[in-house]
Structure formats: C-alpha cells, structure tokens
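Missing here is one protein chain; the remaining ones are kept as they sit in the complex.
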Amino acid sequence: MDLVVEYNSLLNFINFGELGLMDNAYYPFDTYNLPYAICYRLWEVLGGTIAWLLNLLFPDNGVSRWLIGEGASTLFALILFMLVMFIVVFVCTLISLWMERKCLGRMMDRRGTMVGMKGFLQCVADGLKTFMKENTLPGKIDRMTYMWTVSLVIGVSVLVACMVPLSARWYVVDYDTGLLIIMAFFALAPFFILVSGWAQNNKYALIGGMRAAELMISYEVPMLIMIATTALLAGSFNIGDIVYAQNDTVWFFIPQIIGFITFFFCATAESERLPFDIAEAEAELVEGWQTEYAGMKWGLIMLADYFRGYVACAMVTIMYLGGWTLPFIGDGPIPEIVFLLKTWFVFFLMILIRAALARVRPDQILNIGWKVFMPLSVINLAVVLLLKVGGVF
Amino acid sequence: MDTEAVYQSPSEEEVKTLLTEKFPEVEVTKTEARRVYAKLPREKVLEVCKYIQHNLTFEHCSTVIGVDYVDHMTVVYHLSNYYNGLMIELSTDLPADDLHVESVTCVWEGANWHERETYELFGIIFDNHPKLERLLTPKTYEFYPFRKSYKLRGSE
Amino acid sequence: MSDSLVPVKEIEEKMETDKMWIIMGPQHPFSHGLWTLKIQVDGEIVTDAEPIVGYLHRGWEKEAENRIYPKIIPMADRLCYAASMTYTHLYCMTVEKALGIDIPEKAKYIRIVADEVCRINSHLMWLAAVGTDLGNLTVFLWAMREREYFLDLNVKLCGARMTTNYPRIGGVRNDVTELFDRDILRTVDRFEKAMWDIIALMDDSSIIVSRMKGVSYLTREQCANIGMTGPAMRGCGVDFDIRRDDPYDNYDKVDFEVPVLTEGDSYARYMIRIEEMFQSCDIIRQAVQKIRALGKNAPYRIKTPTKVPAGSAFMRMEDPRGESLMYLVSDGTDKPYRLKVRSPIFTNVSTSKVMCQGCRIADVPAILAQIDMCLGETDR
Partner (left out) sequence: MTIKYLDKYPKNLAKSLWVVKPSWTVFKLFCKTVAHRPVTVLYPYEKEWVPDNYRGRPGLRFDKCVGCGMCARMCPTACIKLVDAVDDEGKTVKRPQVNMGRCAMCGYCAEYCPVDAMTVTPEYEIAEYTRFDLLYGPRRLNYDKTTPGMEVKLEVTLPSDIANGNPERRVSLFDLDRPELTDSKCIGCKKCAKVCPVSAITMVEKGTNEKTGKPILRPEIDNSKCICCRNCVDDCPKDALEIKEVL
C-alpha cells in the first residue's frame, strides 16, 4: 500500500498546476494526459535549467526566454513524450518477451533464461548481440525493397504498439475511431511482408510472404466483424468509451464469449505466433520470410513480432476484459498497471496455446479462418444484436 | 506373368522343390529353419525373381549385395516372405570381365537403391535399371571403392 | 464451334503455373541429419521429390574389412546414434551365426532388455523429432525428458549413454549390475504413466491429428514392393515383425503383441510406434523376470575363437526403424572379407517420392518424420 501512496503523491506533484498545463495555448490534447504532464514537468526542469545557465552567461537573452515560453515547452515536451511512450512500450514488450521465455520454459519442464534478474537481462544481452552483428546483405536481392520493407514492418509495428492507450490519461491520440486505427495499422504489416518475401530472391521467403498475405486476408474479416460487434455493443469506436461501457455494464467477454475466443485466436493468427506462424514455419520454410535477414535486422523483426503480440493482447483486453477498469472499483489509483497485468494475462494464454499446440497447415488455417471463425463471428454478431434489440445493453 | 498356382506361405521344402522343378539351373545349396540358400546362373535371375515374387509371394527384397572375390564377383539377393518369415538367399556369380546382370527393380521397387549402391561401389552393371547413377559417392568418382583392388591408404 | 473460341482445355494448359524446385537440406531444420530432399512444388502442392543422400558416406563396410572382429563392435555403435545397441547386437549375432555357436540364455535375455530399452530410446527420439517437425517444441522436450531416464539405464548397465558398445561376440560385455532390475522396472512403470501426458499432447490435440491423418497414403502392396519396413510398414497393414515371425535370440520366449493398422497414412505410422513403446515395456518386464530366474551366477558370455571359419552368414533383426540385415563373408582369418549392412532407412528414404507426391509443403516434414531419419546408417 505504501507504494501506491507514494505513487499517488508523485502524481500529485506532477498534477500540480494541472490547470496551468491545460491552459497552455499549445496544449495538444483535449483531456488530461499523464505522460505529457510528466514530460512537461521534466522539460520545465531541464529547459528551465538550460535557460537559467544561458541567462547567467548572456543575461536577458532571447533564447532563454524562448526556451521557457509556452510554444517551446510544448515542442520539447512532445519530443520527450514520444521518447517516454516508446520506452514504456518497449519495456512492456521486453517483459512479455521475458515472460514468454520463462513460462514456456516451465511448461516444457526446463528453466528458461537464467541471466540476471531471473533471466530478464538475457533479453538485453540478445538485443545487444544482434545489434553488434555485421550488417550482411545477400547478393542478387532487390536491395531497396529489401531494406524499406523491413523498416516499414518494424516501424508500423512500433507505431501501433505506441498507439495503444494504457488508460484514460495515458494515450497518444484519442480518436473517436481509435480501435479502427489500431486495427488498420496492425493489418498493414503483412503487405510489407509479402513484398519483402518477393524482394529477397529466396524461394522460402517467397512462399512465406505469400502465406503471410493469405493468412492476413482470411483473418482480417472475422476480426473486423468482431470489432464492429464490440463497437455496436459499446455504441462507439472510441477506446475509452468501449472500456467505460464495460465498466458500466459487464466485461464484454460475458455477453460475447464466442467472440472472445474467436478474437483471441484471430489475434494470435494476426500476430503470427505459433500455432499460426505459417509465414515463418521453421520446420519446412527455414525461417519463412525472415530467411535472408540477419543480425540487427532479424533482431528488430523479432522485436516487432513481440510488439504485434503485445498489441493483439491489448486489443483483447480493451475489447473483452474491461481495459484498465476493475469491477466495483472503476479506474482505481493505477489503471495503467491494471491494464498491463490484464494484457500479460492474455499473453500468458497465448504462451499456453503456443506450448500446447502444433503448427497448423496453411490450407487448414484458411479452412479454419473461413469456415469456423467467420461463421462464429457472425453468430457472435447475431447474439449481440439480439441482446441489443432485447434491451439488455 | 506366370499364371501358375500361387503359394502364399511355402515351407522351406516346398520352396526347394518348386524352385528346382521349375528351374533346373537353380541349385539349392542349403536349407535351414526359415532360410533357403540357392545358387543360379545370372541369365536366369530375372525369371526366377519374377517367379519368386509372383508365385511364392516373396513380396520384399531385403538387399542386393555385391561381393568381390577378385576372380569373380557375386551378387546376393535376400528375399523375404511376409507371411511366414521365410528368406531366400539367391547368389549368382559374375565373371570379372563381364559384370552385367539383369536388374530386378521391375520386380521389387525396393531393390532400386540397393542396385545403385552395388553399381557404384563394385561396378556391377544392372541392365534395364531405371536410373543407374552414383548414389552415395560423388558423381565425379571414376573408381569403384569397395573392390578388393582398391586399397585403403592409411593402415591401422 | 467458331474459331474465335479457344477450347477450355487449351486455356487450362496455358494457365498452368510454373513449377518450382525447392532444395531442402542438407542444412535445413527438417532434415535430421545431412541429407537433401529436392521437392518440386506447384504452388503449395508437391509434385515430385528426390532424396539425395551420401554426405556421410564413410566407407563403413570397407573400413570393417580392415579390422579384426572385436574392433568392429564400437564401429557398429556409430552406425546409428539412436539405435546403437541394436546394430551392435546384430553384428554380434551375425558373427555368432558364422561361428555356429550358441550363446548363454542370460546373455540372450540381457540383449533383449538392452534392445528394447534402445527401441524406446529411439522411438522417443523420433517422437521428439515429430514434435519439432509439426511445430510443437513441448513434445520435443517432454520426449527428451523421458528418454533421459532410459539413457541413465544405459549408463547403469554399461557405463555409456549412447554409443553403448555393450554386446560382445558370444554374449554381452558385463553382467547386469546390482539393482539394475529394480531400476529398470521402476523406470518402465514411470515411463508408462508419463507417456499418457505426451499422448494427451499429441493425440488429443486436433491440430496434430488432422495434420497427420490422411496424408501420404500407401497401400499394402505398394508398401511391400517399395521395400518399406518397420513401424511404417505395419502402419500400412503388413502384419510382419521379425521379432515374432523370424525370431532371433529369445524373442520367441517372450510374449508381446505386434500392432498392425491398415489405414496406411502418416497417423497410422505414428500410432504403431507409440504402441510399440508400450509393448517394449512389456517385453522388458518379462525379460527381467527371466534374468532374475536365471540367478546371479549364470554365465553371460562365452569365449569365442578369434578366427571365423570361411563361409558366409547373414542375420536380420527388427531395428527400431525397420529390418536391418548384416551379411558377413569370412575367409578364415580374423578379419571379415566383406561385411554388408542393410539399413532400413536406406530403403525407406528412397520411398519419399511416393510418399510426398500430392501433399503440401507443410506436410513434407510431418511425413518424413515418420521415416525417422538417421543418416549414419543410411550412408554408412
């Protein structure tokens, strides 16, 4: 409890002068934004120090005045804000990576990673190792496409991971169509995978890329239907609205239990995790579309995979598990931690599935996608429609 | 195909009498429990093998083995019956200057690789084999390593 | 029909897709060992396959011609790392046959125990490989965990884990150690319980079953003719097991079932192997009882002459992977004149074209896992 109290006192310090923050003419958000507030305060300290030092050297200069002005503060606060958002998501992803290694190890009757902090530092070591490798390019590739596709795959994944809000006060943008935008960016990566598979001049990569495309096409549709269903139930595409709608009634996995299971599997497939990782099926396709990427590129692709896995879990949490709210408590003192715990719980389910199941064959994946998940999502929609018409929600 | 009676699980004695009656050239040298050892001239190999496969229902060809006796070479076939576990060992001698024998791949598909192996290691040519190429050794090899004339370089 | 209309068939011919050769191996995650499988694919469907072996050709048979008889036993271990005991056993049996001697009862039963432990080892290794080929690493690690207990048994028996060098011409290397029978019975009991967990992971998972069911169908005649042997053959309906139908050592004195299925698909081959592990447990129990009954001081190894009389002899045995056969020609010296090994996988892998045709790329590892590749004995 002490920790919570301390955290709250810290927040109170940051919230100090909240109104002042909001009164800033350049304030980029509509509502209170915690990371921005942190960054703003941080810049007030940093920028104020710089301005003061400059002022000591050149008394009463314009730069100092500009640095503590409203516009410059907002600008630098936004730059810090980007950094903070990325670092938080990065650490969350690293934790889920560590969790996967550790839990998977225990499920397989082994220990998982062992280096430092119960194996957490192994992620850091692996990252450093891949980053320090030589940047090799295979011959006879389409070099341009090869490079920009992988950059885009990674970039889009990081972008979409950062766009997931952790609470009502922790977000990047608060669109009315937030869920759709996340979904749109989430579904963008397979296109680049297809192109990159072609650009590598490798038969395995080509087949892997085509598999990624077919996987995406067949799983996008049920996913979108289920997003629409949730939006129908909540009456909005806005993430905050969806979460608070669940807080007001019940978590949505109760009325749409079919949808929850189906969406969970679809999300697993979309993030190309085992059992649905046919695009990089290592048994037959070596490493699928990543075959020709080595060193840092491969490390970043791996990280991007976990970013996508994190986003998939976050979407399940937002849509079905009540987001950052808890029943009877609502937002609570630290909604961000609640949200992350729920996300990691969903990720644990994914790890469980990964440990228990084998890889599905491509034609079976398409069959499951079109013949099982598609009808199930439509049934789910029908159930929700009945509930809505019946006036339960 | 021979249209004679089919013996599904012949005993050792039956195999001996049937083989020697049908093919006077075949010489059954020895019989043991579930084992029949026979010798035959190389011209008759395919004919006898067809008879053994179709009429005595020896469905499985275990091996085709080459042995280099310096003055001649021997090809040994091990054929087995899936109904009573009987095995026939057919051996045929090839003169050293004319290493040709009819392939039995058309009778047992399983003999394919064994014949290829015997060809590449001993230089015994199996006529009418669908694909008589080197299998284990590189395609650029020009000698037959398992012949006695091929000495190992190092000594123990 | 007017000339402007192009016949449908012609259009179909024109629209035929390009076929692509994919070379899988020798460094490929699916090839357990050094071999290459060239597959021709039409989209995702395999239209042709050609296995290429020989990367590990060491001239084993030629090498054996330059060694005295006892020195070939450690070499026979290295034919197959997973089934070393059976190859050593087979070699010793062949030499014994050429010598015309009969070995003590106890040695026969110890060999049976060692063989069946080796069979379980090998099958668990195969199960692990099937797990990874189908994309489930948990099966791999669980199977390897079970295998470890049997490797420990090997250590207790003869001091080595994999290359056991245990059977000898005329018997076995050493007597069973004290408490070995207790250890082995415990291990077997434990294994039978633990096996159901792995089965729950494999057979109760609809994904694994659906990936193996109905692929690479072979008829009984086809299977016998292309020379496939072992569990793969029994999965196709050939009711034949050398241990039962052509018994060697004392296999006719132990009681066991030979599982046979007529489905002929990949899943049937899988099921046969799983059942064989349970049957091996039964055989081990009976043989251990027999060893106990023979008493502590029963002879387990007889002295054999160093020179083998001239002549030829062959023996065959039921390897974990199929029928293995050794043919020995002796010229009366202490070195063999010719020693030929018939490896089951050498023939089984030549059938991969028949098995892979018409399947999908993703099926190829699942199908070839059922062959249980081991390149040491294939290339020799």
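Labels for the chains are A, B and C, by order of writing; each one numbers its residues from 1.
We take it that contacts are C-beta pairs under 8 Å (C-beta built on N, C-alpha and C of every residue); 3 or more make two chains touch, one makes a residue touch a chain.
Fair warning: this is a prediction, and the values are worked out from it, not measured in the lab.
Undergrad: Using the touch definition from the header, name the shown chains in contact with the chain that isn't displayed.
TA: Taking every chain of the complex into account, the missing one touches A, C.
Undergrad: Using the definition of touch stated at the top, determine which of A:Met319, A:Ala355 or A:Leu381 touches the missing chain.
TA: If we include the chain that is not displayed, A:Ala355 is the one touching it.
Undergrad: Using the touch definition up top, pick the residue from C:Asp197, C:Glu221 or C:Asp252 that touches the left-out chain.
TA: C:Asp197
Undergrad: Tell me, which residues in chain C touch the chain that this view leaves out?
TA: Within chain C, the residues that touch the unshown chain are 67, 70-71, 73-75, 77, 101, 104, 138, 145, 148, 152, 155-156, 158-160, 163, 165, 170-171, 173-175, 177, 192, 197, 199-201, 203-207, 209, 213, 255-257, 259, 261, 267, 271, 274-275, 278-279, 282, 297-306.
Undergrad: Under the stated touch rule, tell me which residues of chain A contact the chain that is not displayed.
TA: 103, 105-107, 109-111, 114, 352-353, 355-357
We adopt the following convention: only the chains that are shown with their structure count from here on.
Undergrad: Once you've mapped the touching chain pairs, tell me: line, ring, star, complete or other?
TA: line
Undergrad: On a C-alpha centroid basis, what's the spacing between chain A and chain C, in Å?
TA: 47
Undergrad: Cα centroid separation between chain B and chain C, in whole Å?
TA: 24
Undergrad: Can you list the residues of chain C that touch 2 or more other chains?
TA: Not one residue in chain C touches at least two other chains.
Undergrad: Considering the complex alone, what residue numbers of chain A touch chain C?
TA: 104, 107-110, 203-204, 207, 274-275, 277-278, 281-286, 355-364
Undergrad: For chain C, which residues count as touching chain B in their complex?
TA: 53-54, 57, 59, 61-63, 66-67, 221, 224-229, 238-240, 242, 245-246, 312, 314, 316, 323, 325, 327, 329, 337-338, 340, 342, 346-347, 350, 379-380
Undergrad: Provide the residue numbers of chain C that touch chain A in the complex, in ascending order.
TA: Of all residues in chain C, those touching chain A are 20, 22, 24, 28-30, 44, 131-139, 141-142, 145, 201, 205, 207-208, 210-211, 360-365.
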